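Handing you this structure, nothing more for now.
A single protein chain has been omitted; all remaining protein chains appear in their positions.
Here is chain A:
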Amino acid sequence: METKKVAEIAVSAGEILLSNGAEAYRVEETISKICNSYGLTGDCISNLTGIFISITGPDGEMVTSIRRIRQRRVDLYRVELINSFSRGLMENPVSYEEAKRILGDITNAPSFNLGIRLMAASMTSFVYTLFFKGTVPDAIIALVISLGVYFILQKIDEVGFFQFLQYFLSGLLIGALSVLIQHLFPIIHKDNVITGAIIVLLPGVSLTNGIKDILYGDYVSGLAQFGEAMLIIIAMSAGIVTALSLFMKWM
């Protein structure tokens, strides 16, 4: 196969991986696996925001390709599909058209619809409010708040990249609603409601991926992941603290 076509397959696979929340070392490994299965050697550098690859063909011709990743979300299923795609290529290097078709299928793979995700987000808060020793009424309030907050997060996500605004608003909403509801119904404990509701917003993926990237020697993307996690935590805390301080002033 032509070197150019291998480069295109490799960089598309890498793009799917990186934009669905895979670690940098996994992207680099997958790309060099794909190149190897077509009998070429390729070098790849991947960090949190882009992929650079360079492949040397049999006649000494070099192909370089760059892809910038802007929107990222977490989708473990697509990462897994690409993983098995690259493992399959090692045994059976398929043709260019076939590989393109498989990658297209992976991009359009099914994901849970908004209804199920809303249910999962609100149930997460329900479970964790009980887990942190809250009462059942607390858990129900956390469930409702988390439902609204997750819906707003998704809607802002569709507009574009507004990470700080998203998490600040969510923190503010969680704090304000919990305080307000505690004021109206004194049997509700705002502390339990808030701890249950913020669990959905925690940047668990960024933190674990950051640890793994650093362990594999990818300091650039590892520290970038930690930076992202810190930003999310700070934005969320700022929102909650703002809501609580305003409440203390007014009531």
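Rule of thumb we're sticking to: a contact is a pair of C-beta atoms (placed from the backbone, for glycine too) under 8 Å apart; a residue touches a chain by one contact, two chains touch by 3 or more; residues count from 1.
Simple rule for what comes next: contacts and distances are computed from a predicted model.
One chain of this complex is left out of the view, and of "Glycyl-radical enzyme activating protein", "Glutamine ABC transporter permease protein", "Threonine/Serine exporter ThrE domain-containing protein" or "Alpha-D-ribose 1-methylphosphonate 5-phosphate C-P lyase", the protein name its UniProt record gives is "Threonine/Serine exporter ThrE domain-containing protein".
Summary of contacts with the chain left out: across A:1, A:94, A:123 or A:144, the touching residue is A:123. Touching the chain that is not shown, out of A:1, A:45, A:74 or A:140: A:74 (per the contact rule at the top). Where chain A meets the chain that is not shown, the touching residues are 21-23, 26, 74-80, 83-84, 87, 111-112, 116-117, 120-121, 123-124, 127-128, 130-132, 191, 194-195, 198-200, 202, 204-205, 207-209, 211-212, 215-216, 237, 240-241, 244-245, 248.
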